[in-house]
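Only one protein chain is missing; all other protein chains are in place.
Note that the chains are named A, B and C in the order they appear, and that numbering of residues resets to 1 at the start of each chain.
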């Protein structure tokens, strides 16, 4: 650990989460608003007869997770402090607000704080007769391909999942149907992160998992927690090839498969670099005869000013393609015009 | 100048621009494609009877400028090397391709390289009987409020302008009408940048305009070129207030005015911080009785991994609001569902 | 010391907040090695919420429930749920305005059960459980009826347990991903919970108010 001068535009560190959420809902006031502390909801609520989609997670990853609250995606995100799961009690209150016959789907990223909060909130909710089911995302393959689901982290793969389950809910599908569609996607997606340069925790100035200049680490977690091995920086093409090859080992794309390929920037890495990475990753992937039908390059789930990115690779079924590309979505950080 | 270890995912530095454009059009192949080296165009061309909107500028600012090529925005962007205007001859070739009765609007950011290329290309185009008009953007107020237009730089203000003129062109308006709408917007927008921490030129590893930790500079240019004075870092609220006050001195918002307020991140500064900045900027602005009707927070025009952001403030006329918010746009980095 | 009053309990919490706050940076630093560097901030915030709810308490069961919910309402992160479970578990186990030594043991056993509802981590996984489990076990095993004595035995065991985590490989929480590399540093949660147990004991021993 080193504490460096914190080069951030903030005010009182303890107020970061409250202030950033306030600013966010001011900027996107047509779409989102706060409903109680740390709880972002849609301005135009989804009708009561449809399944509500809720997620939870720490702040400091903007635009995730609240950037995806809006028509066709999330109904509500419950936000913790920077890099910290929200308390179970707060999450429980959101479940109470969204209680409905059709039920609630809670999307949880597999991080122990989030999982513990979600579990406790669901215990409380069950006692109150609330119909809620969880999907836990765990697409990080850095722990090894054979590692059980419960031991793999959830990285940015939650974001296309929000789109898929959000669109399915908007279509009027039942909680069970949505769960099935979502879990199927969950099994067909893999993510791998690479980091280069660390970030500073904005509340205490601590530098997390410092990397020396010219060093990189494949398998990095979403809060700067280390993972796979450190190595000297290699070229963009070699990095992309190495990472996508590992992802392909997990997803096994075949000729004719329809694929999703996203590059999620975590902070300082430029879109220039991510475009260059995408180029090689896509070439390697499409050499199998599979084709990329859904792609994005951008900062979706960030880790402060860390340098690095995550590659997301998924095999899409026909319904996934439809839900991703043909259904309207209108969240501040995800708009799909739809057909 | 210092040369540091370049912490970037790139291959051969000389190939950066070509490779990033290749990756970009692969990722967004439904919307954009390359038409000759360094020239990004729409996959589904706009009909010939409508005015074409073209822009030009250096690479290294991703997603700008090519991220805004698509239905309802740009028809074409001609890209130079990193931080370098494209050559006039290349731009001229794009003008030849888009030659049409309805005419071409060329949006030029006021930087001497871009202006020189645009002028020479337009001289060549006139000789070839091509109907092309220029709009030069110059909304940076860092040189002082009374500085003549020709001495002020064009920063990220070009991006809402692309939306406005793009939508007007899609509406079938004439070149003269579009020019009038765009120039009117151009006079009503102001931008101010702040930098904290420098960036590295990805082709030669040179660190541009180095700032010490804990230092910031208001009035920074778009390539790390310095501007206003350096000072010690102040709080987010103080920074936002100071900057928006300067912008308001230029734009003079009054009660009842409809305003545009964008925060454009230039690289490493997190969306967390930008949300916090937006909050205060919006509060200060709306205290005048003007109201923000159009806002965005995000990385639109970046400067590699520099830390800092630009605040864009504009007074919108009724037609601007309509063109910005109610007309469909479908570019990779700007989607508006429309009404 | 044969009875534990509400006031005694308030002193325990106050001193825990004081001591943990003083060592906050150390806990964040430990968390930065194999986690995300925020445990110091998190545990201090959580103990503030605990103290706030304790302050308004008049009866053990309701006070402890209020504490549990307040922690989970006002704070964030793993610590929020773990500490929430700890106090809700206590609340499930006891009632009244004074506790006998047996009831104190029941209360801490309940606290452990409350945390166990939240996590499957057990001894050796390099988590706060490595402080909590030995503490509760030692308290039950010590055979004394002096609450002061019981608390000190628990505190010593928690401290030893926290030191034992230095040699452990992490199996739970964010630290899990570090695997072998997690060896060599104490777990931040084990360290802070040991500090909390130490403060509980000291608060009873010192007798004077600690605020």
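Please note the rule applied: a contact is a pair of C-beta atoms (placed from the backbone, for glycine too) under 8 Å apart; a residue touches a chain by one contact, two chains touch by 3 or more.
These figures come from a predicted structure and were not determined experimentally.
Although it is left out of the displayed model, the omitted chain contacts the following shown chains in the full complex: B. The chain that is not drawn here is touched, among residues B:8, B:50 or B:90, by B:90. When the full complex is taken into account, the listed residue touching the unshown chain is B:143, out of B:143, B:293 or B:321. Among B:151, B:176 or B:238, the one in contact with the hidden chain is B:151. Residue B:80 is the one among B:23, B:80, B:265 or B:332 that touches the chain missing from this view.
Considering the complete assembly, chain B touches the hidden chain via residues 1, 58, 80-90, 111-113, 116-117, 119-120, 123, 142-143, 151, 153, 201, 203-204, 206-209, 219, 221, 223-227.
We take it that only the chains that are shown with their structure count from here on.
Ranked by number of C-beta pairs in contact, the top chain pair is A-B. Distance between chain A and chain B, defined via averaged C-alpha coordinates, is recorded as 28 Å.
Residue positions of chain A with contacts to 2 or more other chains are 82.
Across the assembly, chain C contributes no residue in contact with two or more other chains.
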